[in-house]
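Missing here: one protein chain of the complex. Every other protein chain is in place.
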Amino acid sequence: MVKGLFEGVPRRGLALLALLLAALLAAPWLANDYLLTVLIIILYFAYTGQAWNVMMGFAGQLSLGHALYVGLGAYATAALYVHFGIGPWLGLPAAIAIAVAAGAVIGFLAFRFGVGGVYFAILTIAFAEFARIGFDHFRWVGGSSGFFLPVANYTRNDLWNLRGNPTMFYYVMLALTVAAFVLCRVLLRSRVGYYWQAIREDETAARSLGIDTFRYKMYAVVISAGMTAVAGVFFAFYYNNLFPEQVFHISRSIELILGPIIGGIGTLFGPIIGAFLLTGMSELMQELLALLGLDAPGAKQVFYGVCLLVVVLALPDGIWPWLARKLGVTERRS
Amino acid sequence: MAATIYLNVAVSGVLTGLVYGLMALGLSVIFGVVRVVNFAHGEMMTIAMYLAIVLFAGFGLDPLVMLVPIAGVLFALGYVMQAGLINPFINRPEHSQFILLVAVALIIVNVLLIVFGPDARNVQTSYSFDSFLVGPLIVDATKVYAGAASLLVAGALFVFFRFASIGKAIRACADNYTGALVVGLDVKRLYALTFGIGAACVGAAGAMLVLLFDVTPALGPALTLLAFIIVITGGLGSMPGALIGGVLIGLTEAMAGLLFTPSAKSMFSFGLLVLVLLFRPQGILGKRLSW
Partner (left out) sequence: MTALLAIEAVSKRFRGLVAVDKVSFRVDEGAIFAVIGPNGAGKTTLFNVIAGMFAPDEGAIAFAGERIDGLKPDEICRRGIGRTFQLVRPFPALSVEDNVVVGALLHRHDPAAARLRAHEVLRRLDLFGKRHQAASALTLPDRKRLEVARALATDPKLLLLDEVMAGLRPAETDRMVSILTALNRETGLTILLIEHVMRAVMALAARVLVLHHGAAIAEGSPAAVVREPAVVQSYLGAEAVD
């Protein structure tokens, strides 16, 4: 199985991959605190981008409400921790279950009633907005005033309760990102992966080949939702505060799709490259603005918008396929 | 006594709804002809609103008087957007176009944020607090003017599409792209014109809405969503549907705001959207483009 994981990848690609992994593993020793937090954000977006990519890049279903799953995962584990003292790892199954249920509802409603394409995207937005407003009134988890996880001064890292210094969070996020990457690689090469791609390319033709498209689209939605919920758990325990206005906001949903779109929808490296480029460059830009003494709230978002525009116009497949060609490590694009 | 409160709120909702309807009309026209889902619709409306504010604050020009110029500016913006950005995208997959407009929306919202800041702005005219008394009803003057203007603009649009030769040409493109090409219509130019017209609707609606509500950059996405809800409820591609949908949503929001908490009103709109998407995706007035 492990051998199968690397089948078809050119030597050069494996070498680059190993190099990247080594650099990421060593990062906490080489980077300062600020850089480490940036790297955490990059990995967070690489992870969520990968999860979103399963639905969009593999199965062709455009979701613009993925913040819903982040929020559900975050609130679920936060509530279990604050109200019942249940740690995040134990709370994880609950978080995933809730997100999966939500995804299943959305998927079922959409696919059973033939809602696709842009209408499906609007449906996902509606559900996320529904949650945003709903959670504002949800007193048990703080409502609009916010929900807070207790932060005490921990002398040592508590992995079980995810309390600790940035380095611990960094490695947790790195592990999650690597796991997501491996999972996606496995899925892509499996029967499910082939069927997803067939559905994405031409659903009618896929059905004529015996594929139960409803079922496989549901798999995509549900797996994507479950994966995203895990990011929500991380979110809750890293930031320690949750506000429905922020967590479920459409900006969050759009933020997390930028990476995979710019990096390359449907590829394995797209979300990762996209996250690095986007977050890396926006941090640089903010440094630049600060140096110049300019304070422009919203400049980062304008930058994101422009990047998106440029990529959609000039490199519609994303940056990774182009970059891979240049490096000579093309993956067989899904 | 209670009945008059409901009636007042209802009338107010209907009038506001007409303005929403005009905004949605623009979206419907764009989608009906160019088949592009304008995700930056609400953001374009906020541009119009800020423009009205600048003209009022800087030169004392009343938004209703500036209705046509503001619509004109938005027309130009829409035309340029279609001609420059979207026309090359006609044959790309649907989600590509959508994301293009998501990017434009993102840029617009944040540029407005940088230029105007996050604080709410509005326009207070000499008649902002006037009202008409019709029997037991007390109706805001601004709402009456806005509602009436919306109907006028919608009417003008209807006449244009029915009787003007360019209007008919645009309808031809909507019905049959290839056919239109074959008979020699400059489809790309007509698309740009149509997007311009849709944007002009939004411009007019924005000039009116600024009299009724405060504007912040964040209003853009909220309006886009509202426009979608209206258009899908009324029927994507149906002009009368957009107006009816607008009135319906205006009414629902007003009544929900009265009967429940104000924030719950959006939930009703979303609930309605979900129901429509599931059970009658072609909306109340059907899916064929009806003029």
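Think of it as A and B in the order they're written, each chain with its own count starting at 1.
Keep this in mind: contacts are C-beta pairs under 8 Å (C-beta built on N, C-alpha and C of every residue); 3 or more make two chains touch, one makes a residue touch a chain.
Every value quoted in this text rests on a predicted model; they were computed, and no experiment measured them.
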{"item": "Interface partners of the hidden chain - shown chains only, full complex considered", "value": "A"}
{"item": "Selected from A:F127, A:Y195, A:Y219 or A:F234 as touching the chain missing from the view", "value": "A:Y195"}
{"item": "Which of A:T37, A:S144, A:T167 or A:T213 contacts the chain that the document leaves out", "value": "A:T213"}
{"item": "Residue ranges of chain A at the interface with the undisplayed chain", "value": "189-191, 194-195, 197-198, 201-202, 204-213, 266, 332-334"}
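In the analysis below, only the chains that are shown with their structure count from here on.
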{"item": "Inter-centroid spacing, chain B versus chain A (mean Cα positions, whole Å)", "value": "33"}
{"item": "Chain A-touching residues of chain B, taken from the complex the two chains share", "value": "37, 85, 88, 92, 94-96, 98-100, 102-107, 109-111, 113-114, 118, 217, 221, 225, 228-229, 232, 261, 263-264, 266-267, 270-271, 273-274, 277-279, 281"}
{"item": "Contacting residues of chain A [partner chain B, same complex]", "value": "56, 62, 64, 109, 113-115, 117-119, 121-123, 125-127, 129-130, 133-134, 136-137, 250, 254, 261, 296-299, 301-302, 304-306, 308-309, 312-313, 316"}
